[in-house]
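Selected chains only, in their assembly positions.
Letters A, B and C mark the chains as written, and numbering starts fresh at 1 in each.
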Amino acid sequence: MQIIELANPTRFLSISARLMPVLVGATAVCFVVGLYMAFFVAPPDYQQGETVRIMFLHVPSAWLAMFCYTIMALSALGTLVWKHPLADVSAKAAAPIGAVFTFLALATGSLWGKPMWGTWWVWDARLTSVLVLFLMYLGLIALWRSFDDQIAAGRLCAKLTLVGFINIPIIKFSVDWWNTLHQPASVVRLDGPTIHSSILWPLLVMALAFSLLFLVLHLAAMRTEILRRRVDRLRRLAADDRLQQGA
Amino acid sequence: MPTLTASGLACQRGGYPVFSGVDLEIATGQTLQVTGRNGSGKSSLLRLLCGLLEPAGGTIRFDAGDPEARVADHCHYLGHENGLKPQLTTVDNLDFWRKVYGPTGKAAREALSVVGLDRVADLPTAYLSAGQKRRAAIARLLVSNRSTWLLDEPTAALDRPSESLLGEIVDAHTRAGGLTIVATHLTLPFAVTATLDLTAHHASARVPAGLGADQ
Amino acid sequence: MIGAVFLRDLRLGGAGFIGLTFFLALVTIIPFGVGPDLNLLARIGPAVLWIGALLSILLGLDRLFRADYEDGSLDLLLASGHAIEGVVLAKVAAYWVTTTLPLIAAVPFFGFFLNLEPVAIGALVVTMAVGTPGLAFAGAIGAAVTVSLPRGGLLLAVIILPICIPILIFGVTATRAAFTDPDPFLPPFLILIALTLFGAVVGLFASAAALRTATR
């Protein structure tokens, strides 16, 4: 019985229902401000010209791609260590969102690569490790969808998520460990950002907008998943002979 | 002299409570029959006891002298599946389990002759009929001496004569001081000390655990 | 118990052939793919053989635990009081011996097809002998995770390939270093050893844990 109290998905549903409109509003505002700053306030690069503006989509999606996997890994810990049912739901709901952000990072990156490096794609460490991240998202999604038993699926996917987490530091530090075409970190680094504030600010606002978007999508997906599981449970209950006795 | 005690045992499968509040106690030389309707959790209870499932609540205690003892170290489990490789001969299959469980019982051939399979001992197990395979699985109980037998529908696919054979085997085990827990809804060919009806412990309304307290 | 499981799995064997088949197909068609350029062939040869080994390990993995799961042996092994890790160890070892060892033994022969120098062949045999057990153990994670699913094959491959990439990289790098002059062989080789050990440990425990969940 404690498990039910601990998890309390019902409370989660009611709280998230109240939060949702606020979050959606904040996301919209951030996007409007961020996009405005990105396209009208930030100066074009003296070298790259207008294409530099791709950065305001590329960098936040890349960050979110990694952040989302981190959320999944944390949820996996929640599943394995605390056996918290919401952790399962969170991990499962995050995977498709993460895959979309990773895809965005790949797509915007290769759009940007064409003018910058003269090719859509190179097999360098940064790019490839992001592709591997994409693959891991897809693999986890496929695995989740293959199971009927969501509890077992949760535990198995959690283990796999944790094993795959090694890829995140590889992505992050690939630019430092191997020579690549891709440029090294200039915002998130130990000795502080090295990037000019006229670009930094729009970038940060866009990053905030993306994070809020992630939050909205994640909450919505979790709500859907919880409701879906309830429907599924009701269907299983309908299959139970012993209940039909009374009915 | 082993005793197996469980109190307040609860079981969940796939997130659904199956039963709860099951108490049982069985000592050396006793046989417990677990009954209940289809899906009441007979098989699940046996799997809980031998450690294949984790209890959702309650405790299992096994006293066999050694304080570290787990049921798994002292039990034979006979499940729905027979655990025989179709490619190997029946005697090789038994020999394998004899090595796994410890060669403390009868030799493989001897065990096979007890269940009346000596003539097919050297055939690939794929060639046996359903009932013959079940008998080979029963012979597995004899190749290694273990005190606790957990039998899930042991008479499935057996004909009358083989059923009484099983009765004799279990009786001998009981006389030698073993414990036996049998899950079945059929009548058994041996004497039973006590009966546990799981239908009574059925998780009341089958409310999904975890995600939907208000459903 | 480990010995008994290992010997039984050796006798049941069998899965190895399909991997060998595939390996043969791969090696045969690569020359047709690259055209009649022998130097190029020699250059990519080690990589081809390594990738071939990885893929043929994948091919039989689906049945690694599934056969035992379906006929009830897995339940019995787990309920016998022995540690599951031992079962995994024995099964993966037997799997490696039946599927990959023949491949490695055949490498000199395939190397000849692909116009490899003796040094390269030697290096391949050594690196593959060291690296493929790591792949097998990592693959066991996928086999354990998908053991209860009706159709595992492709899904398993999808899950496992990303995990296997590091071993592949260093296996190929070490082999190349052995026959291209300035590069030292030892550093990548040591990394390969470390990766295999790491893969074996993680694979052992992760697949044992996954099997425990799967029989629930």
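Quick notes on this one:
In the analysis below, a contact is a pair of C-beta atoms (placed from the backbone, for glycine too) under 8 Å apart; a residue touches a chain by one contact, two chains touch by 3 or more.
Being a predicted model, the structure only gives us computed values, none of them experimental.
Just one of each chain type is placed here, yet the complete complex contains A x1, B x2, C x2.
Quick note on the criterion: only the chains that are shown with their structure count from here on.
Chain contacts in this assembly form a complete graph, since each chain touches every other chain. Here C is the chain whose Cα centre lies closest to the centre of all protein Cα atoms. Relative to chain A, the most remote chain by averaged C-alpha coordinates is B.
By number of C-beta pairs in contact, B-C leads over the other of A-C and B-C. The distance from the centre of chain A to the centre of chain B, each centre being the mean of the chain's C-alpha atoms, comes to 47 Å.
Centre to centre, using the average C-alpha position, chain A and chain C are separated by 32 Å. Rounded to whole angstrom units, the spacing between the C-alpha centres of chain B and chain C is 37.
Residues of chain C found to touch two or more other chains are 216.
Multi-chain contact residues of chain B (touching two or more other chains): none found. Residues of chain C that touch chain B in their complex: 1, 3-5, 8, 11-12, 67, 70-73, 75-82, 215-216. Interface residues of chain B, counted against chain A in their complex, comprise 14-16, 37-40, 199, 202, 205-206, 208-215. Within the complex formed with chain A, the chain C residues making contact are 141, 145-146, 148-149, 151, 155, 158-159, 161-163, 165, 202, 206, 209-210, 213-214, 216.
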